[in-house]
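Following: one structure in structure tokens, then a few remarks.
And then chain A:
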Amino acid sequence: MENEPALYSCPGHRRRARARTRCLLAVIAATSACGAPASDRHPESAPTAVRIVDDFGDTLRLAQPAAHVVSLNPVTTEAIFALGAGARLVGRSRWDSSPDAARQVPDLGDGLQPNIEAVLAARPDLVVLYAAAANRAAAAAFRRAGVQTLALRTDRVADLARVLHALGLALGDTTAAASVADSVQRSLDAVRAMPRRTRPVSVFWHAWDAPVITIGAGSYLDELVVAAGARNVFGDMAQPSPQVTLESVVQRNPDYVLAGPRAARRLRADARWQAVPAVRAGRILVVDTSLVGRPGVRMGEAARALRLLIDSAAGVRP
Partner candidate 1 sequence: MIRVSQAVVRYPGASINALDGATFEALPGRLTAVVGPNGSGKSTAVRALIGQVALTGGSMRVGDTDVATADRRQLARTMSVVTQREEPAFPLSVRDYVMLGRYPHHGAWSALGPADAAAAEGAMQRTGALPLGDRRTDALSGGEWQRVRLARALAQGGEVLILDEPGTFLDMAHEMAAFELLDELAREGRTILLVSHQLNLVARFAAHIVVLHHGRVVAAGAPNDVMRGDVLEPVYEWPLVIARDPAVGAPFLVPLRRR
Partner candidate 2 sequence: MTRARWSLLFVALALAGVAGLTLGPVRIGLGGVLRALAGAGDIQTVGIVRDLRLARVVLAVITGAGLGMSGAALQGTLRNALAEPYLLGVSGGAAVGAVLAVVAGVSAPGALPLAAFAGAAGAVALVLLIARAARGRADPRVLLMAGVVVGAFANAAIMVLLAGAGEGTVRNALWWMMGSVSGADWRTIGWLSVYATAAGVALVAVARDVDLLALGEDAAAGLGVRVADATRRIFLLAALLAAITVAGAGLVGFVGLVVPALARALGARRAREVLLASAVVGAALVVGADVVARTVRAPAELPLGAVTAIVGVPFFLMRLRRTA
């Protein structure tokens, strides 16, 4: 698990971070080199071969920018639209619903263990997959059929920069990629830069209650909570979604409980949860789960929404 001191606003640091991620990808573009500043590939220049090593360790070679892309991951679908290349999408997964324009893109089924034939029928020249073990076989199948695949991990905040860069290279528009990455970073940093509270706020993130499941430090949601200036009461647990006892929630006494709308109603009605002081006092904050679900280009927006939600409850004016 990458443990960069999360990217607090600091220009020099930003440049070093981006250069570092580029080195990690081992890209051999015509004129790039480790340490060189911002992207210097012009989309209009003569197309040169792009070589990218993805998160499966496979090497992707594109003679020219991908023109027909299937994206089977809500994060990458949203990112492709953010890069202005939404028109090149010929297929998406059934879970990709953002932005609204994405709904017009043909739904090709699941993102995990996708329907190979349906994807191939859309005649893509590039398939973007979520880099889960379950998709290795699919990646191999696509390659055998002569279609390039780009498998990307989209689990944590730090992944997004790498994802955007890889997509930028594949789509032949690293300028846009850098600019989007930059703006996401700035929006995140802006949230982080908001004044610290005099008294830190602790939250419990409710994922499920039969049994009780919350989020731990291994989850992107925990990073979001930290970015919003609060503390996850279970942030000391390494797993992304640990099952915990209700009593330990009581013991850790979070200031607020974050839950989806239906869960919030359920908690208020459940006698056992009244033992948690935050629930008894009605300090349940309803979270828009569609926004905060995953580390996409709207991360900054998600962090900001979370921060404002907590602020308005805690009575602090932004």
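Following the convention adopted for this analysis, contacts are C-beta pairs under 8 Å (C-beta built on N, C-alpha and C of every residue); 3 or more make two chains touch, one makes a residue touch a chain; residues count from 1.
How these were chosen: all candidates are chains of the complex that A comes from, given by their letters.
What you see is a predicted model, and the numbers here were worked out from it, not measured in a lab.
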In-complex contact partner of chain A, selected from candidates 1 or 2: 2
Touch list for chain A against partner candidate 2, complex: 95, 110, 112, 207-208, 210-213, 234, 237, 239, 241-248, 250-252, 262-263, 265-266, 269-272, 274-275, 277, 280
